[in-house]
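Notes follow once the structure below has been shown.
Not every chain of the complex is shown here; the ones you see sit where they belong.
To keep things simple, chains are lettered A and B as they appear, and every chain counts its residues starting from 1.
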Amino acid sequence: MQILLSSIINHNRKYTELGEVATYIPELSKANKNHLGIYVVTLDGEEYGEGDFDVKFTMQSISKVVTLMLALLDNGPEKVFEKIDMEPTADTFNSISSLETRNPQKPLNPMINSGAIAATSLIYGESCDKKIERILKFTRKITGNKEIGINYDVFRSEKETGHRNRALAYYMRSTGVLTGDVEDILDAYFMQCSIEVTCKDIARIAAMLANNGILPWSGERIIPAQYARIVKTIMVTCGMYDESGEFAVKVGIPGKSGVGGGIMAAVPNRMGIGVFGPALNKKGNSVAGLKVLEELSRELDLSIF
Amino acid sequence: MQILLSSIINHNRKYTELGEVATYIPELSKANKNHLGIYVVTLDGEEYGEGDFDVKFTMQSISKVVTLMLALLDNGPEKVFEKIDMEPTADTFNSISSLETRNPQKPLNPMINSGAIAATSLIYGESCDKKIERILKFTRKITGNKEIGINYDVFRSEKETGHRNRALAYYMRSTGVLTGDVEDILDAYFMQCSIEVTCKDIARIAAMLANNGILPWSGERIIPAQYARIVKTIMVTCGMYDESGEFAVKVGIPGKSGVGGGIMAAVPNRMGIGVFGPALNKKGNSVAGLKVLEELSRELDLSIF
């Protein structure tokens, strides 16, 4: 495995040249676009890292998976999906039109920004601070990494420039999908996007999902198997922005990407994978990260289809 | 004229039963749906009032005309129409989709909410207070009514519930149409919507427009003739929400309606008209007010076409 990973990282690193680091959140533009790393956690307890697997990056949209899990734990699936639909969409992740044109005016799924903001609002905690404390605690528990925290420079950068997300949130406030203090909900949303992790951390979250909700290294159940299944299913249909369909065909693993350059992939009953490569394609996914996962899936026959 | 107006008000009052007062701004729901009034100011100095012409109501979207005039005075047409297009639309007045789907992402015209918020941001004054002071002063000057002020109950109601407008504003902030403090711009927008007037006041604004920018009673020029023409033209193509086309065919006068129940209509070179009837149709226009204007236009052959 180590040799395979090494080979895959090496000959896919050239693809980092084809993408660009995210710039719409100014702080993200400081990333090194040539970084590329991978970390694998198998369900029988082996762990492998290659390349820049220990470089820190912010979760960005990968946090949508954590939020969905916590929202499910706090509210149960029925209440969550009463507010948020579970249908994939070919629209971009920050699209606002579908909130206006569809009836009823629910966000389409919890992996696009509108749906994730709605999911954040469902997490217990009467304020941003309480919510984010619970999200961090939950993330640290899954990853076993007590150091995990928020990158406040990124958070401030997101908050200052996050007007499109603000538009989504106020729109949902106007239709009743959100209630309460919009800016407080947005703060929690921006903070969770700014949680700083490495490939290892997200590989461990993925391993827990791959293991049906149980931490493979300790046997501790984090979420019910049914919730793990829901989350993995939605990762397949909606996890890679408007490239989800193509990712399903080419890679075939439940995955979730973030514009920080991370991709988290959970291979049911086999392994959790964390990939990092901040050079993004036009759809917001890590260019080289996609190539790495495509090759790994082919080599180890990881597609669930 | 007085007899004609009296007859028109009398036999159109029944139509007030067909509409409903606006409820999405809670304070507006307190209006009396059976009110109906008209005020006419001719360019040769005659004035006529009938029905509930002296009942106060808030301008709501009628203020968009005042804002556009002041934005033009402050910036000139070139700068205004660099930010805001001048194309009519069949979308509703608070539509957000077109901000996303059109390229470039300009609001379509200054008579829909997005365009009016953008126009408000262009009015000189470094804060809401300064802008609104200038808007009030300008409105008092045109109407000759020094009592004109803001209904703060309506303002607070709009501000509390105006999340859809907030979504429009933050969306425009994200695309660069708006700059600066969005909440401050919105306060100015909500305040101008809450300016309280009577039929007489808006008939006087209309008379000035009908008189090519000059107050008929004093000869004072308020805006250049070219700006008066621009404003009247945009009132024809965009003034009655997504019912503008039908209003042009049936009435044929530059008009602007508001969900407070007012309609302001400027008959070029002839007269200014103010109508008030808070029972609205589905498109947000005064049901009986439309009937009154249709009959008046037919009786006096007021259509410009």
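Here is the rule we go by: a contact is a pair of C-beta atoms (placed from the backbone, for glycine too) under 8 Å apart; a residue touches a chain by one contact, two chains touch by 3 or more.
It should be emphasised that the depicted structure is a prediction, and the values quoted were computed from it without experimental measurement.
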Oligomeric copy total, full assembly; chains in place: 2: 4
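Just so we're on the same page, only the chains that are shown with their structure count from here on.
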For subunit A paired with subunit B, centre-to-centre distance based on mean C-alpha positions, whole Å: 47
Residue ranges of subunit B touching subunit A (in the complex, touch as defined): 95-97, 99-101, 163-164, 166-171, 173-174, 182
